[in-house]
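To start, the structure under review is shown below, and the notes come after it.
Only a single protein chain was left out; the remaining protein chains are all shown in position.
Showing chain A:
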Amino acid sequence: MAPNSIHWFRKGLRLHDNPALLQAVRGAGTVRCVYFLDPWFAGSSNVGVNRWRFLLQCLEDLDANLRKLNSRLFVIRGQPANVFPRLFKEWKISRLTFEYDSEPFGKERDAAIKKLAMEAGVEVNVKTSHTLYDLDKIIELNGGQPPLTYKRFQTLISRLDPPEMPVETLSDALMGGCVTPVSEDHGDKYGVPSLEELGFDTEGLPTAVWPGGETEALTRIERHLERKAWVANFERPRMNANSLLASPTGLSPYLRFGCLSCRLFYFKLTDLYRKVKKNSSPPLSLYGQLLWREFFYTTATNNPRFDKMEGNPICVRIPWDKNPEALAKWAEAKTGFPWIDAIMTQLRQEGWIHHLARHAVACFLTRGDLWISWEEGMKVFEELLLDADWSVNAGSWMWLSCSSFFQQFFHCYCPVGFGRRTDPNGDFIRRYLPVLRGFPAKYIYDPWNAPESVQAAAKCVIGVHYPKPMVHHAEASRLNIERMKQIYQQLSRYRGLARLPRVTAAGASCSTFTIKKTRGRAAANSDCNRTYTSNSNSLVGRPLLSFVSITNIFELLGGYGYMLRI
């Protein structure tokens, strides 16, 4: 009896390079591709209209492409755990397939579904295709712990076999005798909902700058590679004013939703490099964007508290300020710093900002100016940013707020200077903050310094038509660098760390220092006596630039609460 299959779409919203989908149709009698949408979830969840629209466009695209194969997408309203048992019975399912989800709650959900399936006599097939590598292998290679520096991560993957080649796209041939029974009222029962149906008001909503879907993704990747080939240069492009704007070759949201296979991207990059450079081995830096994504997935996969500060073994406990008003000003682009406000406006309107823009606003919110918790920033990004999924978003925020990953914290992005250096003319500001259009380049980044006459000419009085700056940056950054220094100093002092530089074997992670733990009385007393003495003044010395990378991070970063050991 040929099995009846369900392929469960979650991410991986594509027909190309989808091994789980191919497994669903292999030798099957019928196949139904499902996607679950909880209608109540849409209204209450922390996901903005741009993300919903992108998702719905992905689903529409899937449906359209499946139609070409005489199939359809089944959008099911409800929760998988509640609905699957009914579907298994109704459709007489004996096979369930889906793409592996490495995130902790994804794994939990899937374990529960697997159990349900087993009870219903349904065979479950899971395939990895959202990441380049099998993440558990990377962790295993690192002695059971995820690597916490990017360099270490790169070292580990250079020891692995290259990623598996992408599999073929689902086609009529591959479908074979497999069919999808589609009822007359499929559209009503299982059609892709509209934004209005989900409760969004779409009046006046501008067209999407980033249209969702696999078709769009595949067009983009060709454009992306064409541009790279034309430039014949695989170096990191220099940042200029144009880079800040949404690019028709940008791929990050498509990678996140799985409209574009990361493996396809990887191999196309490799092929192009070999063709242009006539060189057989591309450097790891070629895959930068993909590897950062992979790095964060790896560090997050076994850590259910990855998105929290409390109880997260890899996160430093920093005494962030709770300040809902300040947070709101940042989120709503009302900080009074045009550079920050323009970026946050672009984010809310379009759903994407350049990675250096992300650094700027993240630094401003956390360790640079407002001293607000990165968890708050992460939630705002989750709502607005198209390519922010759980692992990558949380990981990046921890990185940018210097809460983890041994990130140096001495340099702070200036909310005036950084923007000015990137786009001296201020066109980016004028585009997203039209109220400031009248300001000349000289004052557009710090309009509060403009003389009254200039403000009047620009028809924008600071404090009336545009807010005054919400912090004094020099003072805030002075305070905050001192805070960060205090925290890291106390971490290292508390644990009695001694620093022994060690030249590591070639290819291994650099800047590793072994820790000599001196616990107990002697260390504690000497700490007390020397609480605020030498080395506390050196910004670089031991506490700041000399970053300790340790063999057992869990011991170091836990227990910040007890600073003094008597």
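Points to keep in mind about this one:
Here is the rule we use: contacts are C-beta pairs under 8 Å (C-beta built on N, C-alpha and C of every residue); 3 or more make two chains touch, one makes a residue touch a chain; residues count from 1.
As a convention for this text, contacts and distances are computed from a predicted model.
One chain of this complex is left out of the view, and of "Protein SCARECROW-like", "F-box and leucine-rich repeat protein 3a", "tRNA (adenine(58)-N(1))-methyltransferase non-catalytic subunit TRM6" or "CTLH domain-containing protein", the protein name its UniProt record gives is "F-box and leucine-rich repeat protein 3a". Only one of A:413, A:432 or A:466 touches the absent chain when the whole complex is considered: A:413.
Annotation: of A:197, A:222, A:271 or A:321, A:321 touches the absent chain (contact as defined above). When the omitted chain is restored, the residue from A:268, A:359 or A:431 that touches it is A:359.
Mapped onto chain A, the interface with the missing chain covers residues 150-151, 235-236, 239, 252, 283, 285, 288-289, 292-293, 296, 309-310, 317, 319-323, 355, 359, 371, 373, 387, 392, 395-396, 399-400, 407-408, 410-414, 417-418, 421, 449, 473-475, 477-479, 481-483, 486, 501, 503-504, 506, 508, 510-511, 519-521, 524, 528-529, 531-534, 537-541, 544-546, 559, 561-566.
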